[in-house]
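These notes are about the structure you will find just below.
Note that this complex is displayed minus one protein chain, with the remaining chains in position.
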């Protein structure tokens, strides 16, 4: 079987990332590829088109950079997302201001339509019909069509140059296992990109060590694997993780502490 | 959480099955709901529309009945399948003769299109586009459309009254786990029916006993569960299974015999 | 009624939502008031809570110190899994929603109109069609069997949120079944709001006065029972 390349560091895994690429970024709280995004931030890529659930805010921590930082620095041309503006008017995001000024293009998509457009991209389906958004601003300019007396919108697939993925476990064949709700957009984004790069929480094991019935994403979709180093970013909620990580460090392996 | 109803026997699980229903039947070798199909055969349902990969042949064994038997007895109005005729002209199936005579309607669909139509039915997608079948008989009468310079066919979703499913493990919440290639059409058919009835190989366990990350089909899609009894049908290939089952019966539990 | 005026608290509004949810339903609770309903479900109701990020059968919020960083609800709060709960990826999560299996979506809103349309994704009607925070609300509103809205009865400056016509871009052009505010419980029927239950101490007239669309009293109009 073919095997993905295993990289020694995040920086090496994204070193040849090309400007003006389209990038899928999963995550819904957990399951976000923070380490790869941080490496990409320092790699310098610009002119990006991104696909993600939300756009987020710039980071206050130089050790953890994300889409919000790239957007703030003008390195993103276009975002495709279910959230580009804060729903709270009191907390306008950077993206919101850039969109208003015209410096950033935004394609706002209902979250389910976003997920299905990504899934379609990975499944070779160029377009499909969905009822979400009929009769709203989202439907403007889109083809409408009735099936069995109900109206649907035609939505088109998304396929990217790169997907950054965050997995809990991986084997050397690239097979991935996610943990609980960290799964979210990860498997479908991994399927909808030419080059899928994965940061892995647990030590990468030999092909054949994972139960084939437990694998969430076949390695056939994975081109690059990188182990998250011990000083890497392990959680979204750094505040909460400080305590957990300290506790875990102090506990024997295999203990039942949450992780 | 809601819970499916657990039935004491296959016959009870299909007792109220309605004539003229549409039924999804998974299986590709393993993963076939032989016990439920046998019960349905004796329940007497007629006027069926079925969705399955192939149509098969009548059974020589009265203890194991299947779609081939229902077709042969004229209890099926229409089959939707990837195979309705044997590919070998020397071995014409019953279905083939009935189709030629006009007694049975057949909708032959490329296997990938069939799988995606079922997936679309379960996902609330009324129609989608696929390149499979363009320029062939299958495309006749279907809408053609170009995306990025390539031609696709529009295909519509399938949603049934019933799906019969074969699972390896289940819990009382209806969560299902399949084994290896017995998975095939089972999860997507379970999602594409109003009433999903599942025959289960291993003893049904309490909700919470299966690792949530190992579940292949959420119980939210399951309405009825039935344990396969010890004298039930455990394998497609009965010939091969005789030896295996004898060997397994003679071996201690947890042994490494294939199953 | 000589009751003292007692607008419903946010918790009471959650409790009212919970009362209106049927046995065995599959339920999606939005952030804000709707999610508070989860504190009021009984085991007998056999509710299954799903969240857009693919958690099917979640339970209460995780107790402090017991958070699992990989288990969050749609509001990205640390949650727990009910026994029998499980996980799917985002496309499968919305496959479930789009297939119509969610019995009710409970959402917050800025406005609800008498035709059952509602607005909850853009705070201004600024003509920039492509900006806002839709999240999963449009999918849920288009596909769930019922839409329940929980919101404040009026804006901060006293303008009604129950209106003739939404002034903000809508999330769905129809479909709202029930609205819960601090003043009462309203159904949407035949292009008008029907007051089903009133908060303690409030008269029909008082509620109608701060409602921006025709309001009729249900023949069964009663005081909320929470």
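Lettered A, B and C in written order, each chain numbered from 1.
As a convention for this text, a contact is a pair of C-beta atoms (placed from the backbone, for glycine too) under 8 Å apart; a residue touches a chain by one contact, two chains touch by 3 or more.
As the structure is a prediction and not an experimental result, all values here were calculated from the model.
Asks: For a quick check of understanding: of B:108, B:154 or B:205, which residue touches the chain that isn't displayed?
Replies: Of these options, the touching residue for the absent chain is B:108.
Asks: Considering the complete complex, identify which of B:47, B:74, B:135 or B:229 is in touch with the unshown chain.
Replies: Selected residue, touching the omitted chain: B:135.
Asks: Using the touch definition from the top, which of B:3, B:34, B:75 or B:119 touches the missing chain?
Replies: Result: among the candidates, B:119 touches the missing chain.
Asks: With the full complex in mind, choose from A:72, A:123, A:138 or A:233 the residue touching the hidden chain.
Replies: Spelled out, the listed residue whose C-beta touches the missing chain is A:123.
Asks: Which is it among A:64, A:173 or A:189 that touches the chain not included here?
Replies: The one listed residue touching the chain not shown is A:173.
Asks: Tell me, which residues in chain B touch the chain that this view leaves out?
Replies: 28-31, 54, 82-87, 89, 96, 99-100, 106-113, 115-116, 118-119, 130-138, 140, 168, 179-188, 216, 234-237, 240-241, 243-244, 258-259
Asks: I need the residue numbers on chain A that touch the omitted chain, in ascending order.
Replies: So the residues of chain A touching the missing chain come out as 1-3, 119, 122-125, 171-175, 191, 206-208, 212-213, 215, 218-221.
Going forward, only the chains that are shown with their structure count from here on.
Asks: I'd like the Å distance between the centres of chain A and chain B, where a centre is the mean of that chain's Cα atoms.
Replies: Measuring from centre to centre gives 34 Å for this pair.
Asks: I'd like the Å distance between the centres of chain A and chain C, where a centre is the mean of that chain's Cα atoms.
Replies: Going by mean C-alpha positions, chain A sits 29 Å from chain C.
Asks: Going through chain C residue by residue, note those that touch at least 2 other chains and give them in order.
Replies: Within chain C, the residues that touch at least two other chains are 81, 87-88, 91, 94-95, 97-98, 143.
Asks: Among all residues of chain B, which ones touch two or more of the remaining chains?
Replies: 123-125, 212-213
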